[in-house]
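A single protein chain has been omitted from the complex, and every remaining protein chain is retained in its original position.
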Amino acid sequence: MGSIFAIARNSWKEVYRKKDFYVFFILLIIFLLVLLNETFFDVPGISRFLKDVGFSLLWLFSLIIAVTFSARQIPMEISSHTIQPLLAKPVSRWQVLSGKFWGSTLAAIFSFSVFFIIFVLIARLKGEGVERMLIFQSYLFGLLFLSLVCAVSIFLSTFLTISANVTISILLYFFMSWFGEYLRAQILFPQKILAFFYNLTYQILPHYEFYDLRMRMVHGWEPLPLWVVSSVFLYTLIYVSFILMLGYLKIRKKTL
Amino acid sequence: MKKAVYSLTLIWTVSLINLVPWIDNFNYDFIKSKGIAERDIFFRTLGEAKALISDLTYLKADEYYHGGVKHKHLEPHTCPFRDKEARREEPEYKHAYEEKHKQEKFSGFNILPRIGAELSIHAVKHLHGEEEKEVMPWLYYSVKLNPHNVEAYVVGAYWVGSRLGKADEALKFLREGMKHNPDAWQIYSEAGNLYFHQKQNYIQAIKLYSKAESLMSDKNADKFDKSHTFTFLGASYEKIGKIDRALEYYRKDVDLFPSHRGLIKKIKKLEGK
Partner (left out) sequence: MDKPIAIHNLTVIYKGRKPKKAVDSLDLEILKGEIFGFLGPNGAGKTTAIKAILGLIYPDSGEISLFGRIPGDCLSRRSIGYMPEIATYYWYLTPRELLRMYGTFFHLDKALINKRTRELLALVDLSDAADILMKNFSKGMMQKVSLVQALINDPGLLILDEPTGGLDPVSRITMRDLIKELKSRGKTIFFSSHELSEVELVSDRIAILKNGKIERLGNLEKLLEERGAHQSLEQYFLDIIRGE
């Protein structure tokens, strides 16, 4: 466990010593301030627009950081040859993979947390605000979402180049965000031959659409019941463990 | 050395600030001379894609009106389950919804769709009162992105003027729409509505409804649209005491809908005066 933590700690240092985070941080503040000061038809107190766009931006920025960061962890270790002295220490390949996963997840969570705090503070300045339980649930789901994104990117990085991995990870996110509900509808109302295909796709692909509680938060719907939150937590845990295990099987015997 | 770098940076920044408008104007003149498009930042950054995004923002306004539920999910043929969810409060759907719910609950294999269903918003609610203003940004951006989106002008003006009671703002918005879409009768008609209902300025209402009428044809308006214009033209004339003109339009309306009993009664009443 100590070795995993040591790898993770050093990986996540990269995020605050790199410019990416600061660029997104400044961009988010600029966007939020612009949105805060935007008025429409001289009507005061319009706030859902700010919450909607602000949350989408922080979600997107965190996703980009998570994907770009986790996608390069293992390929960079290999290309810079640091994987060799690393594995020449009493560290297993599983520990390296887990350490890289935790490092990327911590880095993404750190960025997401900073963005989220700024978002909540600015969103509270205007209009209706957001219910506390929903803020908590959105934050928790954000953390789970980023861990899933990082696990998938780490897995893909065991056999894809960095750019291919980033492209596929981001496409996968948009695919599930846009078509996740469509796939679900197809399963509930199966159409013979396609039913099996839809079901298989739905069970295999990571359900990124589960985690975005933006609409619930923006339009003041009730928070999710505990069993749903627990189910999503359990789903993330199982999916992350499974996909990391697949990644390990891929690099277990790989020539490094 | 540092001082030199700072000085150079300062000179560079100041020069850039001064040069940007010049470069910008040059680009604008060039684009204008080619007749490519009007000057707006959305065009320059998004190009033709802005029309598509305009439609999406318009749909977003609709989504907001339904509490975040996408319009397509309200259509039975695209997602029947969502439709049942959306209308589960209605008695005819309630039974089917509960049956489906039970079925999912006990289907172990379908645990993921079950979670997905719980995570999506279950019901539909409409904005009411103060909340109605929340659709405004999307309608505003819809016309900013595509000034030829007539429907967005009309719906936007309706919300601002009729629902939020800001008639002047709504008229300003419509005037902008008229500038970009001089042949769109819908915009004139909506402006007429505002003058009629909000400002009770029937002379202006008549001018605008008449303009709308002149732009209407069988191709761009159906008989319901025409009927609406005739009704309000008639009503406006009636309000200013020009009963003959009022009757003229009421009769035109009845020609379109001969079974319109209320209006027939009204015509008889006015004829009797």
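Chains here go by letter, A and B, matching the order in which they are written, and residues are numbered from 1 within each.
Basically, contacts are C-beta pairs under 8 Å (C-beta built on N, C-alpha and C of every residue); 3 or more make two chains touch, one makes a residue touch a chain.
Being a predicted model, the structure only gives us computed values, none of them experimental.
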Displayed partners of the chain not shown (whole complex): A
Of A:Thr39, A:Gln84 or A:Ser230, the one touching the omitted chain in the full complex: A:Gln84
Residues belonging to chain A that touch the chain removed from view: 2-3, 5-7, 9-10, 13-14, 17-18, 80-85, 87-92, 253, 255-256
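By definition in this document, only the chains that are shown with their structure count from here on.
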Centre-to-centre distance between chain B and chain A (centres being mean Cα positions), rounded to whole Å: 35
Sites on chain B touched by chain A in the complex: 64, 67-68, 73, 78-82, 100, 104, 109-113, 115-121, 125, 130, 133-134, 136-138, 140, 160, 164, 166, 169-170, 173
Touching residues on chain A, where the partner in the complex is chain B: 38, 40-43, 45-49, 180-182, 184-185, 187-189, 199, 202-203, 207, 209-210, 215-216, 218-219, 221, 224-225, 228, 231-232, 235
